[in-house]
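Heads up, one of the protein chains got dropped from this complex, but the rest are sitting where they should.
Read from first to last, the chains carry the letters A and B; within each, the first residue is number 1.
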Amino acid sequence: MGASPVITITGCVIVAIRDNLDDRSVMMLQDQLVEEVARTKAKGVIIDISSLEIVDTFVGRMLGAMAEMAGMLNARTIVVGMRPAVAMTLVELGMTLAGVETALNADKAMGLILSGRASTSRAR
Amino acid sequence: MNAMDRIGASAIKRTKFVTAVSEIARNALIYGGGGVMTFHLHKLAGRPSVLAECVDHGPGIADVDRALQDGYTTGKGLGLGLSGARRLVDRFAIETLPGEGTTVIMECGAR
Partner (left out) sequence: MALATIIQNEFDQILANWMRDQGREGVRRTDVVSARESEAQSRELLQALARALRDTRSDDTFDFSNPGWDPVREALEHISQTRTESGVSPTEMAWFIASIKQSIFTILSQRNADDPKLLIDQVWMVTKIVDQMALHAISAYVDQREAIIERQQSEMTEVSAPVVKIWDRIVTVPLLGTVDSFRAQTVMENLLQAIVEREAEVAIIDITGVSTVDTMVAQHLLKTAAAVRLMGAECVISGISPKIAQTIVHLGVDLPNVVTRGDLQSGLSYAFERLGVKIGG
């Protein structure tokens, strides 16, 4: 399984996670994203998880950690495209990803980052 | 995953079950030093279900009741794995003997 490609467009680091990840590639992806944010001085990170059928506590924790690390570099992290079944499972697991912003899709997340608006679904 | 398709499980049930299996497998790997996971087609209250059994021969869990509480962990996780997995399935059973290992049984119906 190849790594998911990370690209940066107008100050947004974007990654569409392609397949269900094993733990090692999750950690590799995290490294890659943080380095890309630092290198490009990006304002935001968009992680598209629409192809993920499973998000367990390990991946959930990585998303939270990612948001925190990017935050330290002054970038927002927005997770987009979560499937309904995944959302319900995470809630049942007790993982609400409180520190992570969410949006329906990458397009909307891009709009949020470029306009500097807060996500409608930010945790209060 | 295929087993859940075979019993015609809904997307939600399938995702919940596979996530629970993933949590338990990770526990067996990190705390139990690796284990064996087997799947069977089964019946729960007369309806088809999938049963997963995870056996490891690790150190066992000293205090199962506490381990099943949200937020309790002896490692560096969130302490949601075991308790969360229990909420995701229709039937959850855990058997552990200190020094001998842990067996977790999870069962999930189609809807």
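The criterion applied here is as follows: a residue touches a chain if its C-beta (ideal position, glycine included) is under 8 Å from a C-beta of that chain, and two chains touch if they have at least 3 such contacts.
None of these values were measured; they are calculated from a predicted model.
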* **Option from A:9, A:72 or A:91 whose C-beta touches the chain left out** => A:91
* Asked: Out of A:37, A:75 or A:103, which is the one that touches the chain we can't see?
  -> A:103
* Contact set of chain A toward the excluded chain (per top definition) -> 79-84, 86-88, 90-92, 96-97, 102-105, 108-109, 119-121, 123-124
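Rule of thumb we're sticking to: only the chains that are shown with their structure count from here on.
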* To do: List the centre-to-centre spacing of chain A and chain B in whole Å, with centres computed as mean CA coordinates.
  => 27
* To do: Give every residue of chain A touching chain B within the complex, in rising order.
  => 23, 53-58, 61, 83-86, 88-89, 92-95
* Asked: Along chain B, where are the residues that touch chain A in the complex?
  -> 11-12, 14-16, 18-19, 22-23, 26, 70, 77-78, 80-81, 83-85, 87-88
